[in-house]
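Only one protein chain is missing from this complex, and each of the others stays in its spot.
The block that comes next holds chain A.
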Amino acid sequence: MTVAKPLPHDSAALHVTGQARYVDDLPLPEGAVHLAFGTAPVAHGRLRSIDLTKVRAADGVLAVITAADLDHEIDVSPSPSPEPLLAGDTVQYVGQPVFLVIAESHLLARRAAALADYDIEELPAILSIEEAMEAGSRFEEGPRIYTRGDAAEAITTAPHSLTGSIEIGGQEHFYLEGQAAAALPQEAGDMLVYSSSQHPTEIQHKVAHALHLPMHAVRCEVRRMGGGFGGKESQGNSLAIACALAARLTGRPATMRYDRDDDMTITGKRHDFRIDYRVGFNGEGRIAGIEFLQLCRCGWSMDLSLPVADRAMLHADNAYFIPNMRVESHRLKTNTQSATAFRGFGGPQGMVGIERVLDHVAHAVRRDPLDVRRANYYRPLAGASGGDISEQAKTQTTHYHMPVEDFILHEMTERLVETSDYRARRAAVAEWNARNDVLKKGIALTPVKFGISFTLTHLNQAGALVHVYQDGSIHMNHGGTEMGQGLFQKVAQVAASRFGIGIERVKITATDTGKVPNTSATAASSGSDLNGMAVQAACDTIRERLAVFVAERAQARPEEVRFEGGKVLVGGEALSFDEVVRDAYMARVSLSSTGFYATPKIVWDRIKGEGRPFFYFAYGVAVTEVAIDTLTGENRILRTDILHDCGASLNPALDIGQIEGGYVQGAGWLTTEELVWDGKGRLRTHAPSTYKIPACSDRPDILNVALWDGANREETVYRSKAVGEPPLMLGISALMALSDAVASCGKAYPDLDAPATAEQVLRAVERVCT
């Protein structure tokens, strides 16, 4: 069976030869125009006027468009709260698009865009979380609150309590291919759009709205992205719409790509958070209650901030049963880039909050943080430890009242502690630290429990279209997009397995809103869960028709027909798949089908914070060991061991790739990747020269990754589990290992903020030593 084979990425051969095409590589018809945005130079202000004389007169400029030139307000927002394509009277962050230049080349458009003279009355800008809280600058009327039990009471009556706070910085996606789009005018005013987008249906919808067209007049095609990570869920809307407007205006194909500095200045990033906590616990570190205050900086527009902040609340428990819990979440509006989706979608920030609490509590009770973590884990599954039917064995629920029915972290932790030799290494670290004053080591194990499904329940649906041609070759299409994660290959493996044929018979085709409509973004790690099932449904419909057809001929029952090894087995006879297909065609059997899937079991009330928002949880555990230089704060990761749960993997090689890449990206977020805005709201880290993305020499010297060998207990496609986002949070072990190293320098708790850059580590060392 093709499923479960470690096949290479579907486009591997094209990538290594440079033949794989991204949006900016597409050969466009003669005469394409190129676009660039002119952007706001101040963080907040009233735009009195703008003098575009020099822009218009610049070399190669064909037209310049401002908000006043548009016949209606063009909305680029993915949320119900509108976000104008071009700023009107007010500008709301440094980098906000104000006008659009249409020129003969990319370079000429960018040069002209820098020539505007703005007359702006500057207004006070709200930049920080604290300023926003003070000014009451927020989305939604007030905070969202999810509770279970009485946290305040539990904390007061607990033997011990403590309070703390952690700042968690944002993160730039740095998808290696920047945002890009192209639009080609078609007959009768229709528009064809190519976009580097995780959400083709939204591009179609937004372009249709901008051009006053029904959605059927716009088609969006996405073959692949050069990385997405959530940054292409909504942030590509502006470029696609701009291209469509320019194409309509000029009657020529239009294309746009952001230069890297523009990309970093204009587009949203991961939300930064401040999380305050108050926790009550006993002498062993068993937690009785926690109050979390999550302050989330959303930037100037709503974008996807509400579901992001919700997901942070939903992961405030991570792997721990907290009997009394209160999570209060504020979604703050600031004059900065509109923060957006980023791998984990708020989950990582919520998880860092609770892992920080566990680390802090363990420090207070002077125990190995691993033991305190385990003492607070959700209960093992009933029966897993030969348990009985007593109260002790009942399934526990999360603080949003969802039963945790698949908790496998006890067993996973046990195994990783063994394979990583955690106990001995922890002793060795302690010994090293006793002997060395300058270089200190630290080690930490952290778990991940990540909820799988979109929390907006209606998004949990997918469609597919499968054709079997007369020669037995197969054309497969679905609503998911390929951004490097290997979705297309995994889904093709599903299709090949359903028909019992080789993967080379399955043609993977670009995501196309004309083939499969009304799709959800490829996000929330749901790509293969949803689209794999939809493709499976489409294949099974055709397979069923073929089975009925051959069974009738062989006087057998359709249930007895099997599809294996390129053969169709019926009544002791083995026919070739191609032959059966040809005969079925001759007999006028339909060889094409759509497929559809909607995730079962989920119900969720996001206002009350009650229900089952997730179909299941994906789990992982990581041990990271680090060393720090206490004189400079410099640090590095020495060794990482990971055990991750992908259910029954559809493709172990691709899954391991996701795990390794996710870990490195997560560790980067929490250690070196620092975004810095100055007092005027200008992002000063807008290129990789100042924003430190992990390089090849930064990765751990030793990196061991293993997959947990268990099937998903829920009925997912071949019992696999989603893998896109969860491994990012394995990187939290790096932050906690740094905390452990710093803690070895003295008595006080390190109180390390994220990212734990060298400066942060040095400051923490100084704090702990004094």
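Details
Rule of thumb we're sticking to: a residue touches a chain if its C-beta (ideal position, glycine included) is under 8 Å from a C-beta of that chain, and two chains touch if they have at least 3 such contacts; residues count from 1.
Just so it is clear, contacts and distances are computed from a predicted model.
The protein name that UniProt records for the chain not on display, among "2Fe-2S iron-sulfur cluster binding domain-containing protein", "Gcp-like domain-containing protein", "NADH-quinone oxidoreductase subunit D" or "Electron transfer flavoprotein subunit alpha/FixB family protein", is "2Fe-2S iron-sulfur cluster binding domain-containing protein". The omitted chain makes contact with just one of the residues A:V417, A:V448, A:M483 or A:V761: A:M483. Remark: the omitted chain is touched by one listed residue; of A:A132, A:A210, A:M225 or A:C243 this is A:M225.
Where chain A meets the chain that is not shown, the touching residues are 3-6, 8-9, 11-22, 24-25, 27, 173-178, 224-227, 229, 259-261, 419, 483-486, 647-649, 652-654, 656-657, 660-665, 687-689, 693-697, 699, 703-707, 709-711.
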